[in-house]
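All protein chains of the complex are present and in place, except for one that has been dropped.
Which chain is which? They are A and B, in the order written, and residues in each are numbered from 1.
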Amino acid sequence: MRKWLALAFLILLGFFLAKITSAFPFGVESWGVSKHYVDKGIEENRGSNLVTSIVVNYRGFDTLGEVTVLFLAATALAFLLATCRCRRRYERWEASLIVKAASETLYPLLILFGAYIFIHGHLTPGGGFQGGTVIASAVMLMLLAHFTFHPNHKALSTLEGLAGMSFVLIGFAGLIWGGSFLANNIIPLGQWNRLFSAGVIPLIYVAVGFKVGFELSGLITDMMKTIKEE
Amino acid sequence: MAFFVASILLILIGLYAVLVKRNIMKIVIGLSLMDTGVNVLIISLGFIRGRTAPIVNVKDLLVNTSSKVVDPLPQALVLTAIVIGVAVTAVALSIVMLMYSKKNTLEIDEYKELKW
Partner (left out) sequence: MILEYFMLFLLFLMLALAIFAVETKDLLASVVAAGFVSLVASIVYLYLQAPDVAMTEAAIGAGLTTLIFIIAIRKTERYEK
């Protein structure tokens, strides 16, 4: 009964969603505000990657809010798991030698790759979010391969706080010397398509990369270690 | 057009899991499927046929950029939405773990303290 009711509702909803989206043409031009971002983006920010200059500069305030949501989610998770008397039936295990050796070899390389991605965020595809998740997956690999691996939680949260704070401080520097919050005219913009260019965009994206990386690593560690106490 | 249809169907499949399934883990899986569906829908709204990615790293693209690249704004929005999605899923799963530690079951029908 419940199943058929749900199916009827879904068919109705699907009909209306199809009706709405059929009003949007697929694959043809329909520019809104982003026409300005695309046409003036290089001139105003000198970053090759237009997605990065939207995420960090034009919509930088949204990104700050998003990073805050990430922080809140990690806090809520730590709080919930601290009150959880989850099942502690969890015996000690050993991964095989191949898994251990391979993960130890890959761990520094993956962290280097993540750093490469967020340092070049304004030139190539990638940026703080992608690099941060690559770093978090390096930590995930080590957690899966080694029973005793435990990242220092205090250091993780301190570094993460510093990274988040530097984002806000760069924003305030823009407010003081540039005229608006997160303004991109406080340091020289440089030349197009060079590593040291695009003003504060690489600085902010490096901060976001560290923040996302440490945040997600801490989150995985929290989830993984609550069962490891006995 | 196929992208719109597929993403709407993906959203509906996820919603079906949320509405019909009795297992809490299945409900969370349905939520994450809906997340993917919405992201594919938004990205395909910004797609323009025959254009390249919005990364201006050759001289050719510098002039008259808006007639050569796809719309970068939906991509910027989805980029942050994906990262939020994983954090929200983690919170949902920790709530599931907390619920399981109270009653030792994943069936949603057993949790009826809030019903009246």
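Everything that follows uses one rule, which is that contacts are C-beta pairs under 8 Å (C-beta built on N, C-alpha and C of every residue); 3 or more make two chains touch, one makes a residue touch a chain.
It should be emphasised that the depicted structure is a prediction, and the values quoted were computed from it without experimental measurement.
Residue A:Thr133 is the one among A:Thr21, A:Ser103 or A:Thr133 that touches the chain missing from this view. In the full complex, chain B contacts the hidden chain through residues 2-3, 6, 9-10, 13-14, 16-17, 21, 23, 25-26, 28-30, 32-33, 36, 39-40, 43-44, 46-47, 51-55, 69-70, 75, 78-79, 82-83, 85-86, 89-90, 93-94, 96-97, 100, 106-107.
Where chain A meets the omitted chain, the residues involved are 49, 51-52, 86-87, 117, 125-127, 129-130, 133-134, 136-137, 140, 144, 216, 219-220, 223-224, 226-227.
Following the convention adopted for this analysis, only the chains that are shown with their structure count from here on.
Distance between chain centres (mean CA atoms), chain A to chain B: 15 Å.
Residues 1, 3-5, 8-9, 11-12, 15-16, 19-20, 41, 44-45, 47-49, 53-57, 62, 65-66, 69, 71-73, 75-76, 79-80, 82-84, 86-88, 90-91, 93-95, 97-98, 100-101 of chain B are the ones that touch chain A when the two sit in their complex. Touching chain B in their complex are the following residues of chain A: 2-3, 6-7, 9-10, 13-14, 17-18, 21-22, 24, 26-35, 37-39, 41-42, 48-51, 54-55, 59, 62-63, 66, 69-70, 73-74, 76-77, 80-81, 83-87, 123-125, 129, 133, 192-193, 212, 215-216, 219, 223.
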